[in-house]
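Missing here: one protein chain of the complex. Every other protein chain is in place.
Should a chain be cited, it is by its letter among A, B and C, assigned in written order, with residues numbered from 1 in that chain.
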Amino acid sequence: MPRILPDVLKNLFRKPATVKYPKQRRELPENFRGKPVIDKEKCISCGLCVKICPDNAITLDEKTKKPRIWMGLCMMCGRCAELCPRKVFTMSKEFELATYDKYKAISE
Amino acid sequence: MIEALGYVLAFFVFPGILFASAVGLLFAGIDRKLTGHMQHRIGPPIWQEFLDVGKLFGKEDITPAAANSFVFNCAPLLCFGAVTAVMLLLPINSSQPVLTSVADLIVIIYLLNIPAVCMMLAGYASGCPFGTTGSSRYVVQLFGYELAFITAALSVAAKVGWSLSLSSIVSYQAQNGWMVSQVALIPAAIAILIAAQGKLLRVPFDIPEAESEIVHGSLTEYSGPKLAILRIAYNIELFVVAAVVVNLFFGGPVPHTIGGVYIPGVVSFLIKCFGIVVLSTVIRNIAARLRIDQALKFFWTFPTLLAAISLFLVVVT
Amino acid sequence: MNVDEVARLIKKYADDVKIVGARHVFAVTDKERYIEALTALRDNDLKHLTTITGVDRGDIVDVIYHIHCGESLLNLKLSIPKTALEIETVTDIFPGAILYERELMEMLGVQVKGHPDPRRLFLSDDWPAGKFPLRKEAKK
Partner (left out) sequence: MTFIVPIGPQHPALEEPAHFRIEVKGEEIVGVDLRLGYNHKGIEQALSDRSYAHGLYLSARVCGICNSTHSLAFTRAVESVAGIECPDRARYIRVIDAELERIHSHLLWAGIAAHEIGFTTLFMLFWRDRELSLDMRELLFGHRIYASGTYLGGARVDIKEKDIPQLIRTLAKLEKSVKHYIDVCTSDRTIIARCSGVGVLKKKDALELCAVGPTARASGVDFDIRRDDPYAAYDEISFDVIVERDGDVLAKVVVRLREILESIGIIRQAIDAMPKGAIRTKFPENVPENEAVGRTEAPRGELMYYVRSNGTNKPERVRIRTPSYANWPSAKPMLVGGTIAEIPIVVASIDPCYSCTDRVTIVDAETGKFRIMTKEELRRLRR
């Protein structure tokens, strides 16, 4: 009698382990590293984030000198959020970043 | 004229294409949903098979350059035609099938082999190495389960006094209870269930379509409408093989009155077929896929022996 | 074998033996003595050659044999001038070195004499013959 049989029959009556993803979502833990979000007021344009980003994904805007993140390059390592002296960057919970246009994938 | 119209109607609507494909696709959908829940996941909706087939019909029809196009295009149609033809020979709503002939059990067994032959032809004709490997494995497996299947069917025919017509088998069972209830035929019932698992290419024996080794076996090059026809043919075959097993062993379309409620023959027949499909789904979910040589060794030892025993018992007593 | 035994064993074949941390031994040997060193190691049934590293230092190429010895790791360094870049194969002593020597050959251009199967391993077939990616001049 295969040992997996009771497993299989029990599963029939248990609530499935999967959720219907787009409709129901799992809640994410609080230090989850999603897309970095920038709070422009706090920024003092010191340019440290440009140097520490491993992927060179952060560039300063020409005019306003505020950081802008190329989401095509960002690997969400959370280094900018850690080392920014003014805590301008915070890692949000957003991870659905699919887009048609690579140049629109920018986190302002 | 009216009779001819009756036949055409019977072929296209009731036990024919429409009814068979609807029930077949529904059974396959329930089978996928059950497999999903058995694997502790939600699984697709029950009508998923209808959606899949519908989508495939919309796709572009491609014939690979290396393929031998005539055989490649005809194989699905032949397969589909053979399987629906079997529907007419099966007693569905009463012990009288649409087309009766003296030895329709033999005709059914042959018609059930045509889809297998078509799959082999399709594999060889598709010109892709996966196709040829899949077909050669299918030939080996065909010889494996066919022996058990025929011996089990013969043992039932022997029980009914060597009459090979299904209607006589069904009417015999109407009088003195299901074939399975007789001890001599229980090994044959087990044997035919295992052989059906092999015939339907379900997991312990789905070697010709092993997706981790040869993509989709002989159906690798098929896409679009041709694949849709093959999928419908496979689903009808699922229903037909279950129907044959029910007719041979589980009493066929016999109306019952349980608790005062009158259940017409067709409904009880469909419930019994559904039972067989569920049993095959359970077997599908508790076993790994065997190698082709192991499968052949298994087929020729275990189920064939059981069928031979019950044939011997029936002939002796 | 713990660190001190390995150091004592290798002293005969190598000079400048130093123990780093609790379990790593670094030793420098030269072209004549490294085959006997490796055979002596294998005779003390140290069979596991972790890998062979190639480092390009301008005019010298360092070939380092990392051998796992029970509780410690021996790194045997061998400096070869770029003018005469060939060494003996060690596949007869450590059969596991087949792939590492092929990589050494295609990445640094070190000729390994007597290698059973000197084909390319990682580089694509249309890679120009004379160019070695890990060489210093590849960077300029």
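Just so we're on the same page, a contact is a pair of C-beta atoms (placed from the backbone, for glycine too) under 8 Å apart; a residue touches a chain by one contact, two chains touch by 3 or more.
Just so you know, these numbers come straight off a predicted model, no measurement behind them.
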In the full complex, displayed partners of the excluded chain: A, B, C
Residue touching the undisplayed chain, where the options are B:D206, B:E221 or B:E237: B:D206
Those residues of subunit A which, in the complete complex, touch the missing chain: 2-4, 7-8, 17, 28-29, 31-33, 52, 54, 56, 70, 72-73, 75-79, 82, 91
Positions on subunit B where the hidden chain makes contact: 35, 38-41, 203-204, 206, 210-215, 285-294
Those residues of subunit C which, in the complete complex, touch the missing chain: 20-21, 23-24, 26, 47-51, 53-56, 64, 66, 68, 70-73, 75, 94-100, 103, 107, 120-124, 126-128, 131, 133-134, 138-139
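Just so we're on the same page, only the chains that are shown with their structure count from here on.
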Touch-based graph of the chains, sorted into line, ring, star, complete or other: other
Intercentroid distance (Cα basis), subunit C paired with subunit B, Å: 63
Distance between chain centroids, defined by C-alpha means - subunit A, subunit B (Å): 50
For subunit A paired with subunit C, centre-to-centre distance based on mean C-alpha positions, whole Å: 43
Residues of subunit A engaged with two or more neighbouring chains: none
Subunit C residues counted as touching two or more neighbouring chains: none
Residues of subunit B defined as touching subunit A within the complex: 34, 36-43, 282, 285-287
Complex contacts: residues of subunit A adjacent to subunit B: 2, 4-5, 8-9, 11-12, 14, 16-18, 20
